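The other protein chains are all here in position, but one chain of the complex has been omitted.
We call the chains A, B, C, D, E and F, going by the order they appear; numbering starts again at 1 in every chain.
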Amino acid sequence: MSLFPEIIRIMAYVVGVLAFVGLNAAFLVWLERKVAGHIQRRIGPKEVGPFGVLQPVADGIKLISKQLVVPAQADSLLFRLSPVLTMTLAVTVFVVLPFGPSLVARDINIGLLLIFAFLSINVLALFIGGWGSNNKYAVVSAIRAVSQNVAYEVPMLIIVITMVMITSSMNLNVIVSQQGNLLQWHIFPWNGSILSPLAFLIFFVCTLAETNRAPFDLGEAESELVAGFHTEYSGMGFGLFFLGEYASVFVGCALASILFLGGWQCPLGIMPGVHWMLIKTYLLVFVVIWVRWTFPRTTLYGLLNLSWKVLVPFSLVILLVTAAQLKMPWPF
Amino acid sequence: MMPLFTVEGLAGLLFFVFVLLIILGALAATHAADLIRAVSGLALCMVGVAGIYYFLGSPFLSLMQILIYAGAICIAIVFAVMLAEPQGVRKFRRRHPIAGAGGLVASALLTWGLASLALKTAWPQAPEQINPGALEDVGRAMVTTFLVSFELISLVLMIVIVGALVLARQGRSRAGPEKSSNS
Amino acid sequence: MEIPIIYNSLSTYLLIAAVLFGFGIYGIIKHRSLVGILISAELVLAAASINFMAFNRFLAPDPVIGQMFALFIMGLAAAKAVIVLSIIVVVYRNYKSIDPEDTAELAG
Amino acid sequence: MSGYFKEIYDGGKSLLVGMGITFRYMVQPVVTLQYPHETVPMTPRFRGHIDLACDQAGNHKCIVCGTCQRNCPSGCISLKGEKPEGAKKKLLIAYQLDFTKCSLCGTCVESCPTDALIFSKNYNLAGLSGQEFILDLLKRQEERSK
Amino acid sequence: MVTANAHLPIVHFSSLDKLLNLGRANSLWPLTFGLACCAIEMMATGVARFDLDRFGMGVFRPAPKQSDVMIVAGTISKKMAPGIRTLYEQMPHPKWVIALGNCAIAGGPFVFAGQYGIVEGADKIMPVDIYIPGCPPRPEALVEGLLLLEEKLTGSRRWPRVNPE
Amino acid sequence: MSDLAVDPSCETFVLNMGPQHPATHGALRIKLVLDGEYIVEAEPVLGYIHRMHEKMGENRSYLAFMPNTGRLDYLSALSYNHGYVSVVERAAGIAIPERAEYLRVITVELNRISSHLLWLGAFVLDLGGFTPLLYTMDDREQLLDLLESVTGSRLTYCYFRFGGLYNDVDDNFGPGARAFIKRMRRRLPMYHKLISKNVIFRQRLEGIAPVSAEMCRKYGATGPVARGSGIAYDVRKHEPYSVYPEFNFDIPVYEQGDSMARYLIRMDEIEQSLRIVEQGLDKLPPGPIMAVKVPKIIKPPKGDYYMAVEAARGSFGIRLVSDGSATPYRLKLRSPCLSNLSLFGEAARGLLLPDAVAFFGSLDLVIPDIDR
Partner (left out) sequence: MKKLAISQALAALASARVLECDHASRGFHLSVAVAPLELPAAAKILDQQGFFIEAITGVDWLGEQAAPGPTVADQAEHQPPLPSEDSFEVVYDFNHFAKLCRVALRTRMPRSRPEIPTISAIYPGANWHERETHDFFGIIFSDHPDLSPLLLPEDADFHPLCKDYKP
């Protein structure tokens, strides 16, 4: 086994993933502000660069050059660890996302499992950030974030198990290859489970909740908890949380498009490739942004009710129906 | 000994990193006075253990380790800390130093015993380099050979969930504050 | 630069498991809070799992058995954690403390 | 049970209706007025800080009666007049407005017997020091009449 | 030649500084902090009609740790002054302060002989960079003030000047 | 086991909301004692924006106090202007021409709409919805343009004078106001679709923080808060002043007393105000806008006088004690917000933190009006 090509490959992937995460965050910041602007009948960033495209760059420069304050009362180890951990986890997950037929950093058999394994630590990172700040708003917010994540991980994993049953694989690339054209996408009821449109909906709602996006942004509820778990973070500490948040939004939407919308496959079955993956994912991200700027925030209780009383029963029904359908294809 | 800049060498380095993670994590888990730090240490340690599993040829298990330990158990502990730890008191008093020293001695003796057992015993040589168990094999074994234990585990989990619910509710009705408001 | 390759021998893994086990026992004795004891107990369980996996990898013919055992241990660990934590919460509600000694004093 | 499903259906529908509304507004033109590039048409009654009015000849009409100074609630007007030798009327030699205390009530403009005061249209004042807004109205008037 | 070489690093630093200032000037995040009447006009500046976000200044942050500009919009009472000072101190460097409205500049109409309740101007408790008079100022004035702050940072103005007359 | 005393202080913690907090809409501090996220005790701490209005009233002439009235409740400044000029006119016995009265009512009602629009946006912002704020502010900007063309200012109006108005409206005002009424009547159903019917919004408001009619009475709450609790109390109908008796409008009343009721009251009030403005424009008589005989320096006879008007947030009252000189002897400003806020502590007990924020928003408070 020769070593150097391997090392260069790894380095290339690391650099590529990091660059993509950075660019993605910049693009999403811009997109979010632009879309929010137009929804609100204003322009959004415009004066900084053409169409305001340099706005995220300016923000980045600003955040980097800003003083980083570690509050005196904070647990400085946990406080510093949290943003880095958030960021690292989000980046790690990108390693198994297939952007194209061969454009995947590490095509492993259990990619789906890896994504959920690492995303499940993410909430721990948020928690230690909020706890480490030792600020009451941050602590309350951290507690909220944990309860919310735990509640929504259950229906999300049940849906993912359903999808694994249908595709009988945990390899993301294999899952994508099964969905050659529009008619073979898993979102349609004739491919696998008759309830899969519902499954997609539940998965999408869970993505919103898992990534702490409105209307489930209880963790950073501005009108109640100031800025939530990152109240005490300044400068790049805050910036890393932002990067991490946008990275996980992207991962969530990419997963939805891989599991249900055929990932890098073209709807017409011709010219599959990375562009399709990006188009589908960013369309979903657009919906995420659109939802955010339309609705008010739910309360913790409304959110838990939704999860335990609606999403979990529905996802269990989907699981059972799908299992039945796979074993006895006759009635369907 | 292997040169560092080979695949095997780097893998060896990685192995040391995981061992380091385990030891650091275990140290934090046992030594930190702040419970959240201890939990973070546990999570770190478990990530290290997951790495060890990877070296033992089971990536599936290593991811499960992360998912269940770091993702589920640590979060559950965090939950308990949140529910059970009053906001004001974040640090816990240390146990009496003699207890600590005694524990140190006892555990050192145990470790030494186990280690010497591990090193002194003449383990039979591994039959051959067997292929690591694939995911499908694990799944198949679970519903064939180990069906009874699998069902037992699910039963245990079921009982645990019900039991935990009962316990938590009981606590709430006894000493929980009056929640007369809307719900 | 050279580096010792130790990941191919059974004793390494047993040694790691032993150390982890020792840490766990030490933590159980040392920690003053119930949650801390639970954390240390998880270390002990992890040590056991490592042993199972190592023996399976190096000694057993069937590649699946060790993984099954480790999986079952994980399930048990999760179950144990949940039940212990709910007990802790109840104990806390009643005694306002998660220090085992306080609990003993109050119960007596 | 039917109530449960109806609630979910109604809730979901209300969410979709809301998203429809925001989407419609998103594709409609923006209402933003890009300030430094375009400006709001300012109403003639806009109350900026006060100014001395100019007549055709470019002179102000102040007769230094001091009514504005007396009537100002915040005491931000101070004016000084001087009677030159042989003149009948007092002549204004200084009219200072401390705009940083003004509340734009218009009492001075209203009470001026000769209508010598007007509201300026200075709606976008900003400066690097508070002293900049202690204005010498006489000087401003002279500059404008030039 | 030697002198030229000696100057080189300074030139480098200054161009880096320029870049940093350009970034800062185009991403001034104000603190959500309103005291009185002027706060409403501050809100009005942020919304669709005037849209501060065009200049990248529309990100009103509720936490002082994440904001760059403090817009003191309203009267500062003696009871509030220590709080404002704390907020100012909590903001990480570099930070700027805008005094919006007459009250924040000099106490405005609430100054009278024998007043017991207000601080006569934000600059009595912290350094102020930009003063915007009016009671309350029109939103354009706040935009102008922020552009002036940008001008102060970068040394040049990228926008046309509006002559109101 | 059960006799073990549980110290309640162990589970609670104190959270200081404010003075700088996005949900308090200004410089207000609320000391919350929380058990988890449940509120055990809520105590508003006031005075962070105390601006000595009452002291100033004793220091300056009657006319010179006018600008202050625009800065108490700056969102409905014209109502406060109206209250102040009315009490002085009542004391000094000045009669006002009819055209001036009609214009006062029209502008006050427009101001009430602008106040409710801002409240609506800020309220939804409290609940985490950002976009409606920009829609309502867009409507409000149209209205402010209209009012600015009449009064010359956008916010802190100082438009009324003893005996009449500062100046008459121009010709564009009538068409402009009618255009606004038309626009607003189109927009209101949109707000109902976007906000009132939204399931998340309804869940957060319905049944939250019910305030009983008795509680309103004990605390003296007026305005939309009282009307949301089933009390049909509106100074405009109850104790008619100005030319309000000439107008045909309804007082919306809801019985539930929850946050939703307070929200709906204000939405209905916007509609009613539109009706009043429309009728006012139809009926607007020609004539002078200033009474003929207004003394230059006003010296009301000795005695005390009271005047209440319906401001956007409830009944605003002024008690004027005159000693016969050119300055008031004592000027008491009865702020509706102070009374409305005073019931917060009792009504918020047992609420969740986010519900308390929603409740606080539904009270619609202007902090400088409370602190005066």
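Everything below uses one rule, namely that a contact is a pair of C-beta atoms (placed from the backbone, for glycine too) under 8 Å apart; a residue touches a chain by one contact, two chains touch by 3 or more.
Everything numeric here is computed off the predicted structure, so don't read it as measured data.
The chain not displayed here makes contact, within the full complex, with E, F. Remark: the omitted chain is touched by one listed residue; of F:Arg90, F:Arg178 or F:Arg275 this is F:Arg90.
The missing chain, though absent from the display, is touched by one residue of F:Phe13, F:Tyr102, F:Phe249 or F:Tyr305; that residue is F:Tyr305.
The missing chain, though absent from the display, is touched by one residue of F:Tyr62, F:Tyr157 or F:Tyr219; that residue is F:Tyr219. Summarising the interface, chain F meets the missing chain with residues 46-47, 50, 52, 54-55, 58, 87, 90, 93, 216-221, 226, 231-233, 238-239, 301-308, 315, 317, 319, 321, 323, 329-330, 332, 334, 338-339, 342-343, 346, 371-372.
One chain of the complex is left out; on chain E, the residues touching it are 78-79, 114-117.
Just so we're on the same page, only the chains that are shown with their structure count from here on.
With steps allowed only between chains in touch, the distance from chain B over to chain C comes to 1. Between chain C and chain F the centroid-to-centroid distance comes to 63 Å (mean Cα coordinates, whole Å).
Averaged C-alpha coordinates give centres for chain C and chain E that are 56 Å from one another.
Between chain E and chain F, the centres computed from C-alpha atoms are 30 Å apart. Chain C has residues 94, 96 in contact with two or more other chains. Under the contact definition stated at the top, the residues of chain B that touch 2 or more other chains are 5, 39, 60, 64, 72, 79, 86-87, 174-175.
Within the complex formed with chain B, the chain C residues making contact are 1-7, 10-11, 13-33, 35-36, 38-40, 42-43, 46, 49-50, 53-54, 56-59, 61, 63-68, 70-72, 74-79, 81-83, 85-94, 96, 98-99. The touching residues of chain A, when paired with chain D in their complex, are 35, 37-43, 46, 290-291, 293-295, 310.
Residues of chain D touching chain E in their complex: 30-37, 39-40, 42, 48-49, 73-75, 98-104, 120-130, 132-133.
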